[in-house]
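A single protein chain has been omitted; all remaining protein chains appear in their positions.
Each chain gets a letter, A and B, in the order it is written, and its residues are counted from 1.
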Amino acid sequence: MNSPRPAYRLSEIVQRFGGELLGDADVRITQVATLERAGPGHISFYANSRYRKQLEQTRADAVILGADASSSTERARIVCKDAYAYFARVSALLNPPLAVDPGTHPLAAIHPTARVAPSASIGPFVSVGAGAEVGEGSLVEANCTLGDNVRIGSDCRLHSGVSVYHDCVIGDRVILHSGVIIGADGFGLAWDGGRWHKIPQIGRVLLGDDVEIGANTTIDRGALDDTVVEEGVKLDNQIQIGHNCRIGAHTAIAGCVGVAGSTRIGRYCRIGGSAMVGGHLEIADNVEISGATGVSKSITKAGTYTSLFPMSLHRDWLRNAAHIRHLDAMAERLRDLEARLVELEGKKK
Amino acid sequence: MNSPRPAYRLSEIVQRFGGELLGDADVRITQVATLERAGPGHISFYANSRYRKQLEQTRADAVILGADASSSTERARIVCKDAYAYFARVSALLNPPLAVDPGTHPLAAIHPTARVAPSASIGPFVSVGAGAEVGEGSLVEANCTLGDNVRIGSDCRLHSGVSVYHDCVIGDRVILHSGVIIGADGFGLAWDGGRWHKIPQIGRVLLGDDVEIGANTTIDRGALDDTVVEEGVKLDNQIQIGHNCRIGAHTAIAGCVGVAGSTRIGRYCRIGGSAMVGGHLEIADNVEISGATGVSKSITKAGTYTSLFPMSLHRDWLRNAAHIRHLDAMAERLRDLEARLVELEGKKK
Partner (left out) sequence: MNSPRPAYRLSEIVQRFGGELLGDADVRITQVATLERAGPGHISFYANSRYRKQLEQTRADAVILGADASSSTERARIVCKDAYAYFARVSALLNPPLAVDPGTHPLAAIHPTARVAPSASIGPFVSVGAGAEVGEGSLVEANCTLGDNVRIGSDCRLHSGVSVYHDCVIGDRVILHSGVIIGADGFGLAWDGGRWHKIPQIGRVLLGDDVEIGANTTIDRGALDDTVVEEGVKLDNQIQIGHNCRIGAHTAIAGCVGVAGSTRIGRYCRIGGSAMVGGHLEIADNVEISGATGVSKSITKAGTYTSLFPMSLHRDWLRNAAHIRHLDAMAERLRDLEARLVELEGKKK
């Protein structure tokens, strides 16, 4: 937010990303902003009629919107099919990732057998283990630890305080936020002789290209085979992925979700925050799971799935929830009533 | 627990915090303790009749209690209105925060343009980015990473292994426990051309004064505007606060709670552990949310709210829970029975 910002004329943006330009093509755009907060040099977007009032009052120099709303403002505007996706592209144009400053900080600890690409950047207090590799253009920020034989692809960004355990493999253009732990031991125990015995976790974690993983998320290494996160998967913060899981390409999982071991989640799935997915399950492609849902069996068909006890005032909950423990008895009483009523009705005739 | 402890006579404590002193005013108090474990030099408190027996048997040199219990023990005692709050004040008096030893450890990496106040303390393996500021009397423990242009107020304490991303602003007297991540990118994605595209997260995180944040809690930076945690907010461990949230002043949130993006939580709210609050919601002031509750719509009125499936023995759960999937059919059968009964009753007359 402090370096001189790039600026683009509206005409240049439309040339690059398409869409129809209405109004002053020469407006210079330096940043994206919400309709409410936008000011000079800002471009905003309108994708939801809830924000109609903000659109009317915005001081943005330009707005991205759909054809149906093209006459809702007099301001310079780009009319396109998907205003939010268009906005995402413009924002990425205006906010490129910071350039990586190649080189290794003198207070890093790089094992002599590790290979760090010349264009990579290694911050202070980073430890890189024996035989590890960091690819071209990758940035490893302060206080990260890469175990022996870890492979980090090119153009990755590891924010501060990431740990990658030995032998794990990270693809290209992967983003790992602070506190991410890749490849810790899975929860593998055998009960024997009155105590738990640890089962060595000898698999790895493999992360595909273009994966992004949020702060403090953990992905355990496989017990025997590998834990796999396929390309384009996006994981939010504080997610736990158990050992031997496979997360299919382009699946997105919101914060605080737990996925127990050996579960396979399909491609293009979307899992809401704080959901829990049990172990040894199969979730099909294109499945959507609502927030706070507990998944305890496999899902074989695309669709949206939910399990959430409806919230109410605590005093109402007390009154209603008590009956949950008697639902079976209630069902039995209902059956009994039905039978007796049929009998009475028979006698009536 | 190892430095020579401060000691106060009971009379000095009452002079400082009020209350009525019964018994020996000269008892010297060096530490707080539970009724059960207290011994010589210890002061304890009694605030719940469940602990009556422990009160009778305690070996504490003094006890803090309410007027209703003032004759329940012969020991030296302070009678006051709120024994627990009084105890908190006494404990804070007896256990002041460790003095901060000013200076920067030789194995820290401070950018030349960063400004660290002379009375601040920077531990080993701390990285402080360009243009960052650390205020007077603040302590930054080992292995913390402060990004470019981060501002840390005065008298803060950052425990080991905290990461604060670039441009975030931390108020005065803020405590961040180990593993806290402030300002990681929010989960902002646009679906376009068969894959997810990252939306740059250009907002910041602003933490007000007197905020305390528990271990491994994460607060994401805003997508466009800032994520804001107002003064006096207390967050427990392993909480996730999504981008663009606003947490109102003096709200307290227990461990493992997830708050999805763009939600505004009011002032003086209390949220129980493992609750989940969905995105784009508004929670009024003074709302209490029970532990493990899923909040999927806005709450406009103060009160206590709950959603929890009652626990039972698994075999009972199996029997009862199965009916949940047929509640609508049960309701229909009930309506049908009622109609038929009305008809029968009519014929009876």
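Basically, a contact is a pair of C-beta atoms (placed from the backbone, for glycine too) under 8 Å apart; a residue touches a chain by one contact, two chains touch by 3 or more.
This structure is a prediction, so every number in the text was calculated from the model and none was measured.
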| item | value |
| --- | --- |
| Residue, one of B:R59, B:R89 or B:R264, that touches the chain absent here | B:R89 |
| Hidden partner chain, residues of chain A it touches | 107, 109, 125, 127, 131, 143, 145, 147-149, 161, 163, 165-167, 179, 181, 184-185, 187, 189-192, 194-200, 202, 216, 218, 220, 224-225, 238, 240, 242, 256, 258, 260, 276, 278-279, 288, 290, 293-297, 303-310, 312, 316, 319-324, 326, 330, 333-334, 337, 340-341, 344, 347 |
| Residues belonging to chain B that touch the chain removed from view | 1-2, 31-34, 37, 82, 84-85, 87-89, 91-92, 94-95, 105, 107, 123-125, 141-143, 159-161, 175, 177-179, 210, 212, 214-216, 232, 234, 236-238, 250, 252, 254-256, 273-274, 291-292, 308-315, 317-318, 321-322, 324-328, 330-331, 334, 337-338, 341, 344-345, 348 |
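The definition used in the following text is that only the chains that are shown with their structure count from here on.
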| item | value |
| --- | --- |
| Centroid distance [mean C-alpha coordinates] between chain B and chain A, Å | 25 |
